[in-house]
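Take a look at the following structure, please.
Note that one protein chain of the assembly has been removed; the remaining protein chains are unaltered in position.
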Amino acid sequence: MSQSFDEITAQLKRRHRRSARLKHMSMGALILAAAFLFIFIGDMLVKGLPAFQQAQIQVEVSYTEQASQIPPAAVGEDVRGLVSRGYLRLIPGRMRDNPELLGTTRMEWVLADSSVDQYLKGHEDALRGSEARVVERLIEGGRAELRFNTTFFTNGDSKMPELAGIASAAVGTVMTLIVTMLVCFPVGVMTAVYLEEFAPDNRLTQLIEININNLAAVPSILFGLLGLAIYINFFGVPRSSPLVGGLTLALMTLPVIIITTRSALRSIPDGIRQAAFGVGCSRWQVVRDHVLPLSLPGILTGSIIGMAQAMGETAPLIIVGMVAFIPDVGGSFTDAATVMPAQIFTWAGEPDRAFVEKTAGGILVLLAVLISLNATAVWLRKKFERRW
Amino acid sequence: MLNEQIVENREKPRGVQRQPARGEPVSRNEKANHELSIRVRDLNLWYGKNQALKNIDIDIYQRNVTALIGPSGCGKSTFLRCLNRMNDLIKSVHVEGLVEMDGHDVNAPRMDEVALRRRVGMVFQKPNPFPKSIYENVAYAPRMHDLVSRKADQDELVERALTDAGLWNEVKDKLQQPGTSLSGGQQQRLCIARAIAVQPDVILMDEPTSALDPISTATIEDLMDKLKQQFTIVTVTHNMQQAARVADYTAFFHLGEVIEYNDTQMMFSNPYTKKAEDYITGRYG
Partner (left out) sequence: MSTNLIYLLFCGALLMLGLVAFFLARGKATRTRASGAAMFAQPDQYAWFSVLATAGPAILAGALGAFVMLLLGAEIPVAYLLTASVVIAAIGLFVGLMQVRPDFHARQAIEKVIRLALATAALMSIVTTFGILLSIVSEAIRFFQMQSLWDFITGTTWSPGDSFLASAGRAGEGSGGAQFGSVPLFAGTFLISLIAMLVAIPVGLLAAIYMAEFAPPKVRDLAKPVLEVLAGIPTVVYGFFAAITIAPIIVDVAGFFGLDASYNNALAPGVVMGIMIIPFISSLSDDVINAVPDSMREGSLALGMTKSETIRSVVLPASMPGIISASLLAVSRALGETMIVVMAAGMRPNLTANPLEDMTTVTVRIVAALTGDQEFASAETLSAFALGLVLFVVTLILNMVSVLMIRRFRDKYRTNTL
């Protein structure tokens, strides 16, 4: 009645071939996704790594009376176009602070103009012929080289690529995130504790839950509209400030923290609560002394992930004006500031090619921070993972 | 294995009709069919480092019901899953030994496990109908196996399988409803219909009634009795009365070994080994 193994196996050949296709296609898809990541990271590394180096040239600087009035006069005419204008602008100030410089002439390593920088990094067309010849001579004489770019980490934004750095954006990011954290950590944890431990199961609670899920999926730019209309126009919070940016991001991060905290609370077995109730603890004492301490690692992990997400967010911050040009590191929560992603956005819009490198450099820094934050979260989760 | 048992127990012979050969039941059931279906020799199985089956020798005969009994964790389900290589799905499992069917070594690299499962079907502990209509649940596999080409053939095959599974009268008016809409017992019969629709030689049943109510259980037991006209049935059961009711032969497993393989009547009236007696009389298990 039934077929023999040989017959069946022969029939199966075609089906196995067809089946293998799905396996190969799905494996291909995963490889493709991984390839995207590697191409992307590779592309950013190629474009961004040069940003961590910067050209310096050794030139003769004469601190003359004339140079204190017209700074470019301090360097020889042949190299005048090669020295960073930002450096030259500082000469009068330095002469004021160090009067003994007047009249001296020294060989100094100075910051080169971004065109020299680009030339040294292999973009031959960055310099005109005559300048290129001068630079070639400097290179031969060992008087032009690429050095580690400290300016990139210590300066704020600048219109001159060789002076542009991420310091003000980094500080702005930290300040904005402090505001975000201060608002959304307590509110988020409290909401989660209420919903998970206290809330009666009624219409209102269900409404809140649906609402939180929806809020998590609202496009981020709409939070920007809220920030603009309510915080800035209604409450008069200063535009572009870390305060308004942080408050906007806080609303966006709130659902993330609530959802992760709730799942952390839910993973605490009911036996612990019942045991605590059994020895006469009140509901709040159970939460404070047992549930919260036990779920703390989970809550922290969720908060770190939420913060990392807020850190990479740009769209709502653009709407509330955090794309301002900020050359100096800000000091107050109400001053105009910018954040890393916004700085990247601003630089990406600059036509100068030297800024492409800065943009990618900024991206590398941002990615490094974000990946280490996420890795910390994963590590925390692994370390404190507990099977009840 | 059994030979050793016999030596051990020689002091108190219990109505042995003859010295059984390796893998044969101790007593013969003269009403049963004795054409060989599956021959198992020296079967060993490990989960990682834990040995779950030890030197199993057993002959399973065609068109019989063979019941596997024993305390939980004794390896009876694991053994059942060796017969259609469902254990392949578990990564840490390692199998040695011979499982022979129709002259082919089931565990040989040349054996296509898909072809094997086509001939050795299985019904599970919990009814697991696919999230499809009742009709599709049955028609799906025969269609994939090219057993039917025309729609009319397919309809006929579905009707026959459902009739054989004793479900046709209950579902013939709602074939397009989802399989999950049936009751537990009906779902299990649907799973049996699904298994017989591909016309296998052997049907493995892994505690098929343990999730069902007594009435559904009785229906399925009757069904097994009917199905053994066409199919070789190997069933695992917790329920010794069930084994006694439906099985021609019964094998008692303990700690990964076959302690006794015997005619069901003999096994329950006059077990050959002490351990089987203890288990059957409820001294442990």
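Letters are used for the chains, namely A and B, taken in the order the chains are written, and counting of residues starts over at 1 for each.
One rule holds for everything that comes next: a contact is a pair of C-beta atoms (placed from the backbone, for glycine too) under 8 Å apart; a residue touches a chain by one contact, two chains touch by 3 or more.
This one's a predicted model, so the numbers in the text were calculated from it and none came from an experiment.
Only one of A:Ser4, A:Thr105 or A:Asn214 touches the absent chain when the whole complex is considered: A:Asn214. Touching the chain that is not shown, out of B:Cys82, B:Ile134, B:Leu175 or B:Val198: B:Val198 (per the contact rule at the top). Per the touch definition above, the residue from A:Val174, A:Val187 or A:Leu380 contacting the chain not shown is A:Val187. Seen from subunit B, the chain kept out of the figure touches residues 84, 86, 89, 91, 114-119, 121-122, 124, 126-132, 140-141, 144-145, 180, 184, 187, 191, 194-195, 198, 204, 211.
By the touch criterion stated above, the residues of subunit A touching the omitted chain are 8, 12, 15-16, 18-23, 25-30, 32-34, 36-37, 40, 43-44, 47, 186-187, 190-191, 193-195, 198-199, 207-208, 210-215, 217-226, 228-230, 233-236, 251, 254-255, 258, 282-284, 308-309, 311-315, 318-319, 323, 341-342, 344-345, 348-349, 356, 359-360, 363, 366-367, 370-371, 374, 378.
By our rule, only the chains that are shown with their structure count from here on.
Work out the mean CA point of subunit A and of subunit B, and you get 61 Å between them. Remark: subunit A residues 1-5, 8-9, 11-12, 15-16 touch subunit B in the complex. Across the complex, subunit A is touched by residues 102, 104, 111-112, 114-116, 118-119, 144-146, 199-201 of subunit B.
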